[in-house]
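The structure follows.
Only one protein chain is missing from this complex, and each of the others stays in its spot.
Labels run A, B and C following the written order; every chain starts at residue 1.
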Amino acid sequence: MKSEGMRVGVVGVGYWGSRHVRVLRSTTGIAAVIGVDPRFSQIDDGSPQIDHGIAAYADIEDALPHVDAVIIATPPASHALLGQKAIAAGKHVLIEKPLATTTEAAQDLVDAAESVGVVLMPGHTFEHNAAVHKLRDLVQGGELGRPFYLDCARLNLGLYQTDVNVILDLAPHDISISNFVLGSRPATVTAWGSRYVHPQHEDVAYLRLDYADLGVRTNIHVSWLDPHKVRRITAVGSKKMVVYNDMADGERIRVYDKSAVPPGEGDGPLSAFAYHLGDTVSPFIAFPEPLAVQDQRFVDCITNGSRPSVDGSSGLAVVQVLECAQISLREQRPVALAEVTQRRYRLSAHAAEVR
Amino acid sequence: MKSEGMRVGVVGVGYWGSRHVRVLRSTTGIAAVIGVDPRFSQIDDGSPQIDHGIAAYADIEDALPHVDAVIIATPPASHALLGQKAIAAGKHVLIEKPLATTTEAAQDLVDAAESVGVVLMPGHTFEHNAAVHKLRDLVQGGELGRPFYLDCARLNLGLYQTDVNVILDLAPHDISISNFVLGSRPATVTAWGSRYVHPQHEDVAYLRLDYADLGVRTNIHVSWLDPHKVRRITAVGSKKMVVYNDMADGERIRVYDKSAVPPGEGDGPLSAFAYHLGDTVSPFIAFPEPLAVQDQRFVDCITNGSRPSVDGSSGLAVVQVLECAQISLREQRPVALAEVTQRRYRLSAHAAEVR
Amino acid sequence: MKSEGMRVGVVGVGYWGSRHVRVLRSTTGIAAVIGVDPRFSQIDDGSPQIDHGIAAYADIEDALPHVDAVIIATPPASHALLGQKAIAAGKHVLIEKPLATTTEAAQDLVDAAESVGVVLMPGHTFEHNAAVHKLRDLVQGGELGRPFYLDCARLNLGLYQTDVNVILDLAPHDISISNFVLGSRPATVTAWGSRYVHPQHEDVAYLRLDYADLGVRTNIHVSWLDPHKVRRITAVGSKKMVVYNDMADGERIRVYDKSAVPPGEGDGPLSAFAYHLGDTVSPFIAFPEPLAVQDQRFVDCITNGSRPSVDGSSGLAVVQVLECAQISLREQRPVALAEVTQRRYRLSAHAAEVR
Partner (left out) sequence: MKSEGMRVGVVGVGYWGSRHVRVLRSTTGIAAVIGVDPRFSQIDDGSPQIDHGIAAYADIEDALPHVDAVIIATPPASHALLGQKAIAAGKHVLIEKPLATTTEAAQDLVDAAESVGVVLMPGHTFEHNAAVHKLRDLVQGGELGRPFYLDCARLNLGLYQTDVNVILDLAPHDISISNFVLGSRPATVTAWGSRYVHPQHEDVAYLRLDYADLGVRTNIHVSWLDPHKVRRITAVGSKKMVVYNDMADGERIRVYDKSAVPPGEGDGPLSAFAYHLGDTVSPFIAFPEPLAVQDQRFVDCITNGSRPSVDGSSGLAVVQVLECAQISLREQRPVALAEVTQRRYRLSAHAAEVR
């Protein structure tokens, strides 16, 4: 370990937390990586050498005095409480997606980090992913023409979570990508969900996000119960179409110079739809590991005192969509984002009146 | 042409009608194939030799006296009227999907054919498709275990229709397959649709069919505006999963011996989900052209005086789902099949009362 | 049939001949298509209406007076004799690949056509294929850099031929493509072959063609006994690589901007190999049916009195390579083209001396 630099605690050293530990080892500006997990039996001197070769604590309270920042990679239900503890201790925090399970709790985290003056980042790895950046450039740079829709599929057999449904588990990826690629937030959310194998939680779901300002819709299909592993986003515009296939190692992004031309437009016929067909291009994309890029940016923002481009408000926006989706599941109707974002202000106003 | 056998008229000799003409040439029990299309300039003697090498008429009225049966392959809006004309003339009819554009009109066709005593078949080619039969056998024979869901995707760039939306154009295939494979009819239908390139009609849509009696749901994604040609149906059960990929020539059906096992069930652990993983099998399937099989069965039923296994009621059931989907699009809510199936009876009852 | 234009006979109306009959029906400049096949029972007047809707003869001798040109689509062993008969009768001829089974016989056909003044074309459909033209442009236009090699695979289970080995059956395609794409003829041919299922003929073979003038090598793998249907040509140069996959409907050609850079060259390091990695492009290619293009060119050359771009010498060059391959199979050694091309002149010289 280097003597200079930051000490970062990883809270929750399971499947995903271990990956943070691994990438932090190669992150510039890190002096020490500390593990925090109840599985670690803490010893007197507080720093037992453990399997991952890092100092470790069983409890976050014991660890906080020894770190400058924490990465929280525990199950979703515990994110808000652990995040608040860290912020209260003046520590910078990166919290795995979703930031919290309710808009209320996510907003509180954003407010707390703001007031204490620490960095708060959500673990939206895809917003640090070179292929997603390419997708955003294609959409926002106008190469697709006017954007029409995104269609996202994130399917596999497993890994079933016990504490949340498949929407909270998998859709944060697609919601954060959609918001990022479109540079906007949806106005309305509708959701369909089904419980097949899971007794308490939906294991297959479809979401529809309506970006009213852009006239764009994003459909999301998430599933723990599909024979194929699929991680694909299709973006269609008036001029071109793009597919981002995260399973296609060397060709994650494919740009199709294809479009439908309405009657009378372009070079097409006056009375019928025409189709434009051109080349298909897979641009070469240098692809550093997104988790490593994200964790490096977290450390850099702390070091430089700069605000992360993917910040608490991005994390909050995702949680808002998730909450709308949960309401839509229950009430079988489209739910406006305003319903959850304004509640706080209604509650605040109400509290003020009462006082 | 053979001197013995049936004379069959094909009404509408465009892209799809031409295919009927082609397969009828090899159908057993056919004496003559007659084309009916306004593009044919009719000559005095009524039987000009035309490009397809068949006798042809410009108008169905002129053709009906010369045929025993007709296949109607015109645009959807004209199906009901042309079908009624043929039935009124005592001719057997096969009508391309959808049978009609409203439940009312479809029911009238079924009633008329019943009362006149002619064969009425909808052009549900997929119900005569060997891969779909295999899928049905796997689902109904119990090999999948308890069925959970079907997920259907029928996507491509084009072919935009000018008179109907993508649901009426493409979803009849998936609805007829779903009803056939599950051996049931949905109780509720929900639909999401969007108009991107088409000024009047939805070009991308998602449907959800709820088979309440079975606890099974079918999701359908249809699109005229997608970079990939996709024709895929995934069926998932408690024991196995199947994918029917109509684009995979030699391996249309793949059976995955894969499942998720809830905590405490089977050999899985008591506290976590487990996954069963076994062999994947692509059964060999002899695959005669479904359109040829269908047209042969139509001729055989007429010849033998038997009722077709895929009959008017199958066609009606598809139209009912389509109508529910259209209502759901407009009103953004789940629509019960009973809303459209009972209307007739309500109307009938109302008429009776008035009298 | 049109009253003006050419009468073309198709000799051998089996699997492949039927395809010629079909495309000739849409070929411009054709007055009549006549079938010639022993399966046709000839009737007195010589023009029975048959299944394909064409006039037909059982014997080429009877047919020749009624045609202006013939397409010979019989088994390879009969090509030379039937071709000579047609040429002797002053008819233009298109002969399916291979032109003949020996260099001697192929050279005689070329000489005869030259002396009589009729068009002689080999049935090298791939030289009329838009994807192969694109491949040639990429190679000869320098986009690949210095060409290194072609690797061809033409595999499937079946269709076993009874009279020739897999080299004579399938390799003519790849040899003609290789000669066409490189714009040259190989100097040396080596072949490996095996007889597994076929009792008399090789059913799996590998060929190596050495284009000494270019420093390019073409490897060809042909097989009747493979689980996958493969029709793929890979062309690799010093700057880029191309794959022509005839099974990939919408993306037959893919251009990979990839290369290996030897130590010290380009921007690479001084002591190690480097790799250049750029975009991958599938250029849009309008793809008319190659057989239709070929047959139209045949008719056009006859009509205009012009020499076909793919002529008898192309057909002869393929036969020379085939003969070298057969010798290499027997003698297990590389065989120079000169060994078969110079024999004729040696024989001629010998004959001259004797005189």
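Convention: a contact is a pair of C-beta atoms (placed from the backbone, for glycine too) under 8 Å apart; a residue touches a chain by one contact, two chains touch by 3 or more.
What you see is a predicted model, and the numbers here were worked out from it, not measured in a lab.
Touching the missing chain, out of C:152, C:204 or C:337, is residue C:204.
Only one residue from C:60, C:241 or C:302 touches the chain missing from this view: C:241. Looking at C:104, C:143, C:226 or C:339, the residue that reaches the missing chain in the full complex is C:226. Touching residues on subunit B toward the chain that is not drawn are 251, 257, 277-284.
Interface residues of subunit C facing the missing partner chain: 148-149, 151, 157-160, 162, 190, 192, 194, 196-199, 203-204, 206, 208, 217, 219, 224-228, 234, 236, 238, 241-243, 254, 256, 258-263, 272-273, 275, 332-334.
Just so it is clear, only the chains that are shown with their structure count from here on.
Comparing chain C-alpha centroids with the centroid of the full set of protein C-alpha atoms picks out B as the closest. Averaged C-alpha coordinates give centres for subunit B and subunit C that are 44 Å from one another.
Centroid to centroid, with C-alpha atoms defining each point, subunit A and subunit C lie 56 Å apart. In terms of their C-alpha centroids, the spacing between subunit A and subunit B amounts to 41 Å. Within subunit A, not a single residue touches two or more of the remaining chains.
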